[in-house]
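The complex appears here minus one protein chain, its other protein chains still in place.
The block that comes next holds chain A.
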């Protein structure tokens, strides 16, 4: 009795299964079962489903024989299952072996106990622990199917492990992504690899520059070094111009304001890290101050806001070089400055999308939040503002940041990364602040001591038209650009979707890629046999890769340029307008609407498209949603009903989140979402103009 009771106490038992078919090598799977409601029959069904077994098979479990030696013993009944479970020491796996050649004896026994017999089985109380509860047949049936669900989920989890995670990128793997000249080849696969496993710490310095869109496309290794050198020189020149005024005491109001704000924050940013520890004179603290002040001075439309020090700090820790950190910060802020706008539109949109994702994946939790007036999710503000940097311990934060960055499509600068805001003037320096490798532009950004507000109008005009000629965008050519963008958008929408799809492609898809890719270790984990029918997909992938190796997509560039334009006093476009231009309604909606989707499809299409979701960072929304969903049981069972209770709950979890678990589930949800979106897109296309395969 005590034993049965002990069995009843067990919540979940981890199971490790080895499948042997006598010919090929064994296949392993892991999952967990709830021993209280898992009968022998259920287990059998699970195993046949897990290994996709059509024929007969026998099960045996690993136990110690009388001599104490581990041996496989036949598992033929509920009785055996109980014995197997009771023989387990706490926290050990139940080890099962599945043999495809049926053992005669096992088959006979199995035949006796069939599901129909279960409810009326008089001795079931002895055999099945679940029977210690008097359950009706219906209850039992429900609990069995629940277990099936749970275990199916658990099986998926081990599958998920394999598909949606890999070890961090190593030096060897990194080199495989470079050609003999050190040029990055297969940039999408490169990003995918970082997305799935992050990067070895020693490599971060190099990989981060690549995924933060610092370099124009196609630079060889040496060219990248030269580029960083030139950009560093440019940085120091910009920095020294305010530094000179700073030390001469020529403090403008702007400089004073900014340095005050920045100083307060760098003195308390990541100071527990060895890198920033010690006295306030720590040279790394000073370097962080320089980076942030330079950015704020040269980006008057953004200036400085709390949270930016959190974004810049990891860059400096990884780069260990002030100028390089600044360059990367510019690459990062190109996308993230929207978060710091005072109109709050970007964050409002992100909150809204997070709500939608929660409502979609967990309607019950969503209505709980709505009922308790917590669906504004304000306790997620910091998550969205600094992309979860504060929620994780520092090392984990580095990992999650690189995973987030690599989830985004490449967005390399057309010529070079701008280190100052468009419309920022440097009065003291007309010789050009820019890295000018083959750059035909004659005008450069210049500065004024008080930023854009006192820029000389005549000069500003010339700068803008100069830029406009070269980069085919300018505020004065806004209306023309709009048309131009709409056309290119149609092209790029598809490319971006394909990118997103393949960036999170499942294991089998990676296997297909492996056939056209040489020795990438990213693919070494793909050992599954692959069907030949997969090759049609290869073509798509290859094409899209080629497309992506071409000069960068107009979408992202256009978007950031538009943001720049909108920050100019003369052309203050609202971010909504930017979003609309970026993904015109005609591209986004018409096809889907025309297809008159069925109810289930229309509910799928309620989710924003990948290029809209999260205002440029869809994966972040999935990460935040995952954190919420993983806490939902805790929140609901503890009846946390008020905003402050949820805020306190999540404050307690700061730096205690399980990074691996969150990433795994988020990657999986995100991939499922992208697939759904892709199929919606496909459907929309097939319903669009007849025979129009324009992409």
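Going forward, a contact is a pair of C-beta atoms (placed from the backbone, for glycine too) under 8 Å apart; a residue touches a chain by one contact, two chains touch by 3 or more; residues count from 1.
Here is the rule we go by: contacts and distances are computed from a predicted model.
Hidden chain, UniProt protein name from the list "tRNA (adenine(58)-N(1))-methyltransferase non-catalytic subunit TRM6", "small monomeric GTPase", "Ubiquitin-like modifier-activating enzyme ATG7" or "Ras-related protein Rab-21": "Ras-related protein Rab-21". Within the full complex, the residue among A:174, A:235, A:340 or A:392 touching the omitted chain is A:340. Annotation: of A:225, A:244, A:286 or A:378, A:378 touches the absent chain (contact as defined above).
Checked against the full complex, the one of A:175, A:268, A:320 or A:661 touching the unshown chain is A:268. The residue from A:183, A:356, A:390 or A:632 that touches the chain not shown here is A:390. Panel shows chain A; residues 257, 260-261, 264-265, 267-272, 305-307, 309-310, 340-342, 344, 347-348, 373, 376, 378-379, 381-382, 385-386, 390, 644, 647-648, 651 of it touch the chain omitted from the view.
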